[in-house]
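Take a look at the following structure, please.
Selected chains from the complex are presented in situ; the others are not included.
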C-alpha cells in the first residue's frame, strides 16, 4: 500500500533526530521536544508546479508543529500536510 | 436511491480497516481509532475539472477527521465532504 | 403567497423520511434524528448559472444540518439557504 | 427626513404579520416569534447593478434574523442592512 497525496499535499515521516551540540555531545531523541524534522515520502501533483522544483521525495524537512493529519498505514505512522506547512529543507 | 453530490463534493463510505503491523499481527477494527479510510461512492461534477482526473469512484482514500456531513440512506451511512477534505489516495 | 429567493439562495421544505433498513423494517420519522432531507420549492436566479442546471424545483436534496433560515408562510415551514449548503441530490 | 442608504444597503421597515394557519385561524402578531418580514423603504445605488432589478421599493421581503442596524427616525423604527441579508421576496 502506498499513499498518493492530492493537490499540494505532502506525505512525511517524522524522524527522531539525534542532536549534536557544538561541544560534540549527542542527545538521544527521548531527551528532546516533539520532533519537527521529517523525511518527505510522497508529494502531490501541485507541489512542483510550473517546472519549479520545490520539494523532492527523500528531502529532510522542518515542518510546522501541530499541523497536518496523522495516518497509520501498514503499522507505520505518516503525516499528511499542506506544502505551506513545510518551512525549510535541511541540506 | 442514489446520492449525486453537487459541485466539488464527494460521497464516501468509511471502511473499517484491518491493520497489519510489520510483524504480521492483524488488529481487528475495534482495537483502533476512528477510521479515516473510505471508499469513494460518488463524485460531484467539479471534482475532475479540466480533463484532469483527481479521483475515481471506487478509489480508497484517506480523509480529514471530523470533516463532512454524515447521511443515512437506505440504512447505510455515507459521508459527504469537499474534495479538499480528501488528503490522499491509497494505491 | 410565494417565496422568490434572491441570488443563489434556495427555498426548501424539509421532508420527514421513512427509513427502511436493509432487512426491510420501516422506522417512522419520530424515531430518527433531525431530518436532513428536503424538497426544493424555489431557486434563486443565480443557482443555474451559465446554462448549467445544478438544481430543479422538485428535486430531493440532502442539505447541511444547522444551515439556513427558517421561515413560516401561510402556516407552512420553509428553510431558505445558500446553494452551497445543498450537499447532494437524491435520485 | 428621509434615509438614503449607501452602496448595496437597503432600508426596511419590519411588518407585524398576521399569520393565517391552513385551517383559517388568524394568529395576532403578539403570539409569534420575532418578525422576519419587512417592506423595502429605500435601496442603495448598488442594489440593482448592471440594469438587473433585484429589489424594488415597496417589495415585501424575508430577511436574515439578527442582521442589520436599527435606526429611529421621526419616531419610526427602521432597519438598515446589506442586500445579502435579504433572503427572498414574497409575491
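Note that the chains take the letters A, B, C and D in the order they are written out, and that residue 1 is the start of every chain.
Here is the rule we go by: a residue touches a chain if its C-beta (ideal position, glycine included) is under 8 Å from a C-beta of that chain, and two chains touch if they have at least 3 such contacts.
Here the structure is a predicted model, which means the values were calculated and not measured.
All protein chains share one sequence; of the complete assembly in this entry, 4 are displayed, while the total copy number is 7.
Throughout what follows, only the chains that are shown with their structure count from here on.
Chain A and chain C have Cα centroids lying 44 Å from one another.
Averaged C-alpha coordinates give centres for chain A and chain D that are 54 Å from one another.
Multi-chain contact residues of chain B, defined as those touching 2 or more other chains: none present.
Taken as a graph of touching chains, this assembly forms an open line, each chain in contact only with its neighbours along the path. Pairwise chain contacts in this structure: A-B, B-C, C-D.
Interface residues of chain D, counted against chain C in their complex, comprise 19-22, 32, 36, 54-55, 62, 64-65, 83-84, 86-91. Chain C contributes residues 1-7, 9, 11, 42, 69, 71-76, 80 to its touches with chain D in the complex.
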